[in-house]
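Of the protein chains in this complex, one is absent; all others appear in place.
Chain IDs A and B follow the sequence of writing; residue 1 opens each chain.
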Amino acid sequence: MGGLEDPLSPGQFGSDPFGKGMEPLTALFTDYTLRTVALGAALLGVVSGVLGCFAVLRRQALLGDAMSHAALPGIALAFWLTGQRHPLVLLIGATVAAWLAALLILGITRASRVKEDSALAMTLAVFFGFGLVLLSALQKHPDAAQAGLKTFLFGQAAALVEEDLLVMALLGVPALLCVVLLWKQFKLLSFDPEYAASLGMPTAFLSVLLTSLMVLAIATGLQTVGVVLMSAMLVAPAAAARQWTNRLSAMVLLAAGFGAGAGVVGAVISATARGVSTGPAVVLCLTAITLVSLLLAPQRGLLWSVWRRRQLIAPME
Amino acid sequence: MLPALEITDLTVAYHDRPVLWDVDVRAPAGVLMAIVGPNGAGKTTLIKAALGLVRPAAGQTLIFGRPYAEQRRLVAYVPQRGSVDWDFPTTVLDVVMMGRYGNLGWFRRPGARERALALAALEQVRMAEFAHRQISQLSGGQQQRVFLARALVQDAQIYIMDEPFQGVDAVTERAIVALLRDLRTRGRTVVVVHHDLQTVPEYFDWVTLINVRRIASGPVREVFTEANLRATYGGRIAFPGPVSADRLSEAQEQTLSTATD
Partner (left out) sequence: MSPELEVQLIAVIVAAACALPGVFLVLRRMAMLSDAISHTVLLGIVLAYFVSGALGSPLLFVGAVAMGVITVALVELVGGSGLVREDAAIGIVFPALFSIAVILISRYAGNVHLDLDSVLLGELIFAPFDRVTLLGLDVPRALLIGAVSLAINLALIGLFYKELKLTSFDPGLAAALGFAPTLVNYGLMTMVSVTAVGAFDAVGSILVIALLVAPPAAAYLLTDRLPVMLLLSVLIGAASTIAGYWTAYWLDVSVGGAMASMTGVAFGLSLLFAPGRGLVAGAARRARQRWEFAQQMLALHLLNHEGAAEASEECSLRHLSSDLRWRADFAEEVVRRAERGGLVRRAGPVLTLTERGRQAAQEASLR
């Protein structure tokens, strides 16, 4: 795995990426690298925030984690077969592998008595292990190291270029458009799939489509935050947004906003603080948002319910 | 006249274990029919198979003489209340509007017309003031009425309901009964999976008794007999005779509920 730029090495933007005295916020508009990274992270935040809502509501919160790990052999194979490392080629490989993993998880739980959690954990680890096998075989290839296991594991937002953004938009925008167009189908599918089927909706098709869109979101995220942290990109915005609203539309918009906001703030933090790479920075921003939401959101927030309980008990004393 | 609902020779098997064996059910238009039988008798499976939600090994469903797939629009389904997550972020009105989704085509959004229909349906189940409530804030009975309203906006000819009386309060039970009668006077057909034998003669005019096989099906006064009930429930039932529900003593209710569990 040598030959890679270590994404964890301190100061990925150089010791002072913005020149003396430049504020990070202005840098957001002037610094090319930071702008690209922030834009990429925000785009990912929106796409994964939106699709994460459906994943969480359909009790598939951890499917994203399994699928992102499972993408590794796809990336390795795509590189092996084409000899290219164009982001689009690798993303197609990742998408196919992740999609296969989702299918396999569904198949195992349907066809045997093995439960979903075991199917998820097993598929995750076995696909990933197989990916390692392929990667190690690739290492013997002359310029193999570039397939970049570390990039895959932890993302490498700092290395994003405009071409990557283009690919991300190419996958993300149609995915979002799909959600807008098929809004009522996805909503009913998530709430009451049997009733949806009784109305004549093609629920199997819709379900596969929704999972495929989630795969697209994951594929766009791999380069930015990496495999391990991808599940947080899907789950945390949705979990946070759910606390503030009782409407699906508002939840999805809020989740997109949280995702985008955390993306930009995470990128800026990563650019200014030494040795903080983008993926973990974005995820910690999201965690903070989630924590605040769980504690403080009106009505549902934990602190509010503690306070309400106090109010109830107080008069009795 | 063609029967509203005709299920013929329906056999359903899960992993080669038959859940329903060659069941025939025929509901004439305009009847209120109860489907009763012990737990595991296949009541829910029967309606799910009729609605195409479960794949049968044999048999078919005809709606007014034509296959169900062609007549889907004429049928409205009320699933069991417990089958969904009531913490889903949506409002009462929104859930009821879902009943119109089938008529909207692929990309159209529900609009003012759907809203008006949904509000009218909520009025009918006496839930209008809850229209903008989040669904997790509803009681069990209120949830059930929301589901009924959702089916009502479909404006179907046949309503198929899975245990609508399960765990609801007295107010809701009366509201549902009133609704069923209203549907009947409007010539609609209602098929209800039902648990409480005691209320069958009072609430319904037709009944189907099943236990994997169909035991009997027809007008309540003809087929809701002790002999048929014994055949359905085996020896495990204490049949109290034809009494109306309000005269039923607590003790008898107890016997029945243990027998049907």
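Rule of thumb we're sticking to: a residue touches a chain if its C-beta (ideal position, glycine included) is under 8 Å from a C-beta of that chain, and two chains touch if they have at least 3 such contacts.
Computed from a predicted structure; not experimentally measured.
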Request  = From the listed residues A:46, A:71, A:90 or A:153, report the one that touches the chain absent from this view.
outcome  = A:153
Note = Touch assignment to the omitted chain, from B:3, B:59, B:140 or B:201, lands on B:59
Key: Absent chain, residues of subunit A that touch it   = 1, 8-10, 56, 59, 61-62, 64-65, 69, 108, 111-122, 124-137, 140, 149-150, 153-154, 228-229, 231-232, 234-236, 238-239, 242-243, 273-277, 279-281, 283-284, 287, 290, 294, 300, 302
Key: Interface with the unshown chain - residue positions in subunit B   = 8-9, 11, 13, 15-18, 21-22, 24, 56-60, 212-214
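As a convention for this text, only the chains that are shown with their structure count from here on.
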For subunit A paired with subunit B, centre-to-centre distance based on mean C-alpha positions, whole Å = 42
Request  = Spell out the residues on subunit A that touch subunit B in their complex, using ranges where they run on.
outcome  = 57, 181-185, 187-188, 190-192, 194-201, 242, 245-248, 250-251
Remark   = Given the complex, residues on subunit B that touch subunit A span 48, 51-53, 72-73, 75-77, 79, 83-85, 88-91, 94-95, 98, 101-102, 104, 106-107, 109-110, 134, 136, 150, 154
